[in-house]
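Note that one protein chain is taken out, while the other chains of the complex remain in position.
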Amino acid sequence: MTSTETLDTTFTRVLSAAAAARPFVLALAGVGLALALSGLLVLGSGKSPLVAYGSLASGALGSRDRIAVALNKATPYLLTATGVALCFRAQVINIGGEGQIAVGGMAATWVALALPAAPAGVLPIVAALVGALAGAAWAALAALVRLTRNVHEVLVTLLMNFIGVLLVSEMLHGELGEPGAGFPQSPLLARAAWLPRLVRGTDLHVGILVAVAAVVAAHLLLWRTPFGFRLRLRGASAHAAIYAGVSMKRSLLSVMLVAGGLAGLAGALDVLGVHYRLIEGFSSGFGFTAVSIALIGGLNPLGVLPAGLFFAFLETGALAMQRAVGVPSPLVLVIQGLTMVFVLAAVALPAPARRA
Amino acid sequence: MLTMRGITKAYGDVRANRGIDFDVPAGRIIGLLGENGSGKTTLMNILFGMVPADAGTIVFRERVLARHTPRGAIAAGISMIHQHFMLVLAMTVTENVMLAWNDDGTWLHHHAVAGRIKEASDAYGLQLDPSALVGELSLGAQQRVEIVKAVLQGAVLLILDEPTSSLSPPEVSVLLGILRRLRNDGCSVVFISHKLSEVLELCDDVIVLRDGAVAGSRPVAGATREDLAYMMVGRELPPPVERSARAPGRELLLVSDLGARDAAGAPRVRGVSFSVREGEVFAIAGVDGNGQGELADIIAGARAPDTGRVFVEGQDVTAASVAERLAAGLAYIPADRASTGLVGVMTIAENLAMRDVGAPPHRRGWWLDRVATRALAETRMAEFGVRARGPEAFAATLSGGNQQKVVLARELGRAPRVVLAVQPTRGLDPGATRFVIEKILALREAGAAVLYVSTELDEILAVADRIAVMYGGRVVGIVRREDADLTRLGLMMAGALEETSSAALAYGLSTSEPAPRPGHRDVH
Partner (left out) sequence: MEFLAASLRIATPLLFAALGGILSERAGIFAVGLEGMMLAGAFAGVIASQVLGSLGWGLVASVLGGAFVALIVTIATVRFGADQMVTGLAVNILALGLTSFLLRGLFARGEAPIIRVVTLKPLPIPVLADIPVVGPLLFRQPPLTYLAGVAAVAVALFLARTRAGLTLRATGENPHAVFAVGADPARVRVGALLACGALAGLGGAVLSLQQVGTFTDGMTNGRGYIALAAIIVGRWMPLGTFLGCALFGAADALQLRVQGLRLPVSSYVIQMTPYVVALAVLAGLGRSARLPAALGVPFRRERR
């Protein structure tokens, strides 16, 4: 190879890396800008941003217990956001996460209550799987409405969120409910149903492993399998996808099933690992936050991992920051919202074109 | 009333208008005749203010028009009706007219505007009901809504760009009648078309453009169709490209009595039958919009025909999906490479693998074999001379010529038996065009059956063995390359000549015995 050829290959590699890194860079820039602006807010309220962020960090990372809480919180985020990322990649705008999580948690609870005598190793697995199936079915319902009546899935999944959450409340006041409790919740699940702890002495349950495994599996699915290729093709160009033999309808249904399954699993793990019962409103806000995380992660499963962890750690440290420094915990919502807005605006700008 | 002098416009290397002079007196209908690429649409876009000219002057009603916008053109009294209407389908006729109204009141005057619409409709025979929903109107009626908009905006010069391409014959008569009444009322009309019969029937004068320049200009009275057709397409025949004489082999592609209607029920393809044999190129010539696009979609599998069948290597693929046809050996080079042929945000390697991703070598068990894909991409890129930074380059960063090479590489790389190529050289520079032609001829050498659909007569004459002309959804004539007569082809493309072709010509049968003389009749 001549020197110009070597230079060219290196150049290609750098440019491709830059192209691949672009979403990551944008996300970092968005986070940075959001932190800076929020820091100004903190300053305006008379506190030091550095101290505030410091206590935020220590509140999230400062001890094993805190990290455990954060990772537990990250689990449903990672699972749901991964599913959303896959959907959005395929141009399927599924915002039904909250309903799918709720239904998944409900199904898992039902299994756990119905089979208290099952062996401890098996029960959580069965319950989680059923939860995933329930979430998948809920998503499939929305997909079917979309496909048969030709209405945009955004509207359908949005409405199904409400219906799913209300369905769970309905069940909690009926068969799944705990009579005499002051609050709509199910009876405490049998110990056999609880997810095992990952690290003894902390609250951290094995769900985080499942979440990370799901992220990795989704990454492989999207980038290393023909199925994932077809999803990406469908999202990039419907015309080209049709000519390549991709069925628009089947691919929509399959990706919704996957996303619904992941969200349902998220709900099940939250019930089985954190609350040990079904609580009304446990899924509140998860779905939309998952959309944010998916976006900041560049619609890439591997990007979802840091983004989801970031959001989870922010939320975990929030209360600690409020107690320690007196900076109100809603600041983290400001950081999250600003990050999203900045990333969204930046992502929409076309990448600088490089002509061959 | 209108004087355009020395209009020049170039898009990069392509010179769309070369110093054109164009005059329109008041109260006349001027036909602007020419093939695809002759420059007629560009000229009118310049007049209407949609694109600026590189050089030249425009004087309209004694005022100079320069650097104007469509709004300015409308204000001066020029209205243009494009092939794609700018209408809001969910609104009524009245609301659409009010949208374009120049009056600056806050409140809408439904009643008054509806009254004006009715008046104009009666005066010019537009047959419009002001309260009708535009989305429910036929295309002909929608076009008349555009006309009433122009009339009510005070247009004295009306430009129509290929107005009859989507109309049924009765609607065409209605339109021509309306235009005559407008002319009688003092309005002038510029009628852009490639259809000789209509131009001869309607227009007072005709100007023929070819290759960006005026090829001829004369009153319609006394003009012969042959003169006009020759002006449209007349050129030096290019020297025949070197290629072997081949006896065509067995039939690889057969289409039988294909017919298709569009969403509004108008027929776009009518009774088309032909076959293409091993080792030959069968070209379909004709001006865009005469059914070639729909025909190509049917053969490729993107839409189902209403009647008729398609056979690839003897297999009936009429109901087969695109993927199934590919498996049967059909390759498709679409006209629209940017959105259908390629995916800009994917890499060259991914684009090359797009169709075959579910099978080896790209797939190994459950996984994609990226190493194999990359290796294959490198091979293809070398074979087809794709210049790019590497297989990982994104398709959107390539030049038009290189993009088309990628499409060719993907489609031709697997040595297909039947190839459908639609406008494969559109937007390419001469070097890339030459490359494509060479590849097509190479396919022919290798024994493939090639169906080549194009608006460029030059290319067709260079590659084809048999040439069919489509007009109005039908095949109006088939000739062998050796017998190609430009005037005859021009007449057929302009709808002025229709020949019933023998089976021999349609199906490429052997010509050892003299072909029976085809009957022909002049078409009005």
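In order of appearance the chains are A and B, and numbering begins at 1 in each one.
The rule is simple: contacts are C-beta pairs under 8 Å (C-beta built on N, C-alpha and C of every residue); 3 or more make two chains touch, one makes a residue touch a chain.
Bear in mind that the values here come from a model prediction, so they are computed numbers and not experimental data.
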>> Of the residues A:Val31, A:Leu56 or A:Ile95, I need the one that contacts the missing chain.
In response: A:Ile95
>> Can you tell me which of A:Ser58, A:Ser169 or A:Thr202 touches the chain that was removed from the display?
In response: A:Ser169
> Which residue, B:Met98, B:Val189, B:Ala296 or B:Ile348, contacts the hidden chain when the whole complex is considered?
Replying inline: B:Met98
> For chain A, which residues touch the unseen chain?
Replying inline: 41, 44-45, 93, 95, 145, 149-152, 154-156, 158-160, 162-163, 166-167, 169-170, 173-174, 288-289, 291-292, 295, 322, 325-328, 330-338, 340-341, 344-349
>> Using the document's contact rule, name the residues of chain B that touch the chain not shown here.
In response: 45, 50-51, 69-71, 86-91, 95-96, 98-101, 104-108
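Throughout what follows, only the chains that are shown with their structure count from here on.
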> Can you give the whole-Å distance between the Cα centres of chain A and chain B?
Replying inline: 48
>> Help me check something: in the complex, which residues belonging to chain A touch chain B?
In response: 8-9, 11-12, 15-16, 19, 223-226, 229-230, 232-233, 236-237, 239-240, 242-245, 353-356
> How about chain B: which of its residues touch chain A in the complex?
Replying inline: 300, 302, 321-323, 326, 332, 334, 336, 339-346, 350, 353-355, 357-358, 362-363, 366-368, 370, 387-390, 392-394, 396-399, 402
